[in-house]
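Of the protein chains in this complex, all but one are displayed in their positions.
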Amino acid sequence: MADTLSDDVLRRAAERAQSKRFDVRTMPGFTTIAVICFIALYAPLFPMAFYSFNAGDSIAVWQGFSWRWYVSAWSNDLVKDVTVRSLIVAACASGIATVLAVLAALGTTRTQPFRGQTLIYVLINQPLMVPEIVTGVALLVFFAMIKVATGYTGLIYLIAAHAAFCIPFAYLPIRARLEGMDKTLEAAASDLYATPIQAFRRITLPLMTPGIVAGAMLAFVISLDDVVITELVKAAGQDTLPTYMLGQLRRAITPEINAISTALLAITVVLLTTIFFLTSKKE
Amino acid sequence: MKQSAENAVEVVGVSKVFGQGASEVRALDDVSVSIRQNEFFTLLGPSGCGKTTLLRLLAGFEQPTAGQIFLSGIDIAGLPPNKRPINTVFQNYALFPHLTVGQNIAFGLEMLGRPKAEVSDTVERMLRLVRMEALRDRKTSQISGGQQQRVALARALAPQPKVLLLDEPLSALDYKLRKEMQLELKRLQHETGITFVFVTHDQEEALTMSDRIAVMCDGNILQVGGPRDIYDHPADRFVADFIGESNFMNARIESVSDGRATLSLTAGATVQAILPEGVASSGDVTVVVRPERARFLKDGEAGASEVSLPATVETIVYVGTDTHYHLKLSSDEAFIARVQNDDRGGFLPAQGQAVQVAIAASAVQVLKD
Partner (left out) sequence: MANTQMSQTTTGKSAGGFTEAEAERRRVRVNWLLSLPALVWLAFAASGPLLIMVVYSFLTPGDYVGVVWDFSTDAWFQVLFTRDIFDETIVTMADAHLSIFWRSISLSLMTTATTLVFGFPTAYFIATRSPRSRPMWLFLVTIPFWTNLLIRTFAIMELIRNEGLINTVLLKAGLIDTPIQMLFTDGATLVGMTYVYLPLMVLPLYASMERLDFRLVEAGYDLYASRLQVLRRVILPLVKPGVIAGSILVFIPSLGAYVTPRLLGGGRNMMMGNFIEMQFGAGRNWPLGAALSITLLFIVMIALIFYVRNVGKEGSGHG
């Protein structure tokens, strides 16, 4: 080491560094790869959005601007039908999942470790670990048995399945919120004569509300996006928007699919941007 | 022990054990202490000594494993915190982040079901008391640390508790603000007449503010007494070492008469000191001398009530108000003498110089060890 620390070596290294200042945080090439990644994440989405405005039938040859495919998708009764179904399923499933997740989060956070706590974590997060396709075929088999036994084939199966895989998505932000919450706040409330119920209603619940809202929205989006489990569980005529689109993609593709996709993309971006600015302004 | 109502709080034989089996931690070990009505009582000790546990037991956040806690003569050991007329100022203040300053202060009163008019009156009064009138409608995240501290105080005082518990409330503040709040707390305690139980690890803070101090270590209370009492007459080596600076010296008891022992210091002098109860009347003992009770002699002319010891100056440390002389006694024991930098022109030795150091006989304190 003594050699590399000699004045000579130091002088030469210093001269070389003159041209390019050393920054502790940068790694060579990392910024380039990062920029490529950001571009790559968005690049494929632009042609898709672009051709949704194509006047012609092609999704590769530009034939002029038109709202034609948006109008066609909007006036398509089937599209309306599957969209409404998607929204109903997502609303019901995320509602159920959020309520169950709030209760579970209250039971598993801010307590000293207890027997079975890890087991509860594993069971609640199980849908994140088991591949969707496995859960999907298992539900297909299980619900087929119930359908044979009861003869009922309604939307309940789909809602039940969606609610189940939405539970961990609702649970995680609520739990994170509760864990980040200062435990002494409840102690302070009870010190100031609040009964356990008053402490929950006046302190815990208002403070965990952002977590509940985040969890519910996450669950809603997850349910709205689901393809695999829905595809396997749905009965005939129970298509949701994603499974309808999957079906369309197997046929000849028209820019109508582009229009639907672009509209969904736009809604996602608008929603996320709103949430982004709402949450960042608070801090 | 008798429970008299003149004591605000009476802790009797309280133990607290956390965990079980091998991981068992005895946070409090058969602790008994009485806290008088209207006094500023401080629990002082290093972290992990059990002072916060004792405070949490008083507040009701923890239940004692054994023992009883009396509030004005009533056993409150089983009461939940919301049924105890005791309020806490938390270390991190624990202000409700979704409520305003005013709403925080009103919380306890609302929980007690007090009428609206009374609540808003009390809130106003409390805001005045802590000089925060202008900030009533601010969110607690929008005020400074010192202001949060005042809100936490006002919130805990608003329901007029019998006892106010303060868990190291000044530790998050910077030095100047801490000094200011120390006086402020004294003033509030005086004005409200509420019993304050204050937890701190800062001996200086404890000495400045308290009427009485309980020094704790390893789940035990070692000594209870007034600040002067504890500083001048520490009961054992831990208390002497923890509070202020101390010089420890070895000595042998030569004879005892009338509770006074004649000691021969290993460093080479004989001195008379009070023999505390519980110390054997013969054999080796440790004595303690505060650094400021020593002075240097020019020509060995020790006063009537002083003993003089030969020493060598090893290091001189200048600390602004004082200069500390690190000495080595003839017995090889280290000794620090503190001399005030008052330019009165006393004799000030140089490094390496051989000196005679004089100690007031009354400053020699025999320890229980």
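Which chain is which? They are A and B, in the order written, and residues in each are numbered from 1.
We take it that contacts are C-beta pairs under 8 Å (C-beta built on N, C-alpha and C of every residue); 3 or more make two chains touch, one makes a residue touch a chain.
Please read these numbers as outputs of a predicted model, since none were measured by experiment.
Asker: For the chain left out of this view, which of A:A55, A:I88, A:V137 or A:L155 touches it?
Answerer: Missing-chain contact among the listed residues: A:V137.
Asker: Using the touch definition from the top, which of A:R16, A:R115 or A:R251 touches the missing chain?
Answerer: A:R115
Asker: Just one of A:S72, A:Q126 or A:T153 touches the chain that is missing; which is it?
Answerer: A:Q126
Asker: By the contact definition given up top, give the residues of subunit A that touch the hidden chain.
Answerer: 1, 4, 24-34, 36-38, 40-42, 44-45, 47-48, 51, 58-61, 96, 99-101, 103-104, 106-108, 111, 113-118, 120, 123-124, 126-127, 129-142, 144-145, 160-161, 163-165, 167, 171, 179, 221, 224-225, 227-228, 231-232, 242, 245-246, 249, 253, 257-258, 261, 264-265, 268-269, 272, 276, 280
Just so it is clear, only the chains that are shown with their structure count from here on.
Asker: What whole-Å value do you get for the distance between subunit A and subunit B if each is reduced to the mean of its CA atoms?
Answerer: Taking the average C-alpha coordinate of subunit A and of subunit B, the gap between them is 54 Å.
Asker: Name, in rising order, each residue of subunit B that touches subunit A in their complex.
Answerer: These residues of subunit B touch subunit A: 59-61, 80-83, 86-88, 90, 92, 94-98, 107-108, 111-112, 155-156, 159.
Asker: Can you check the complex and tell me which residues of subunit A touch subunit B?
Answerer: 182, 184-185, 187-195, 198-199, 202-203, 206-207
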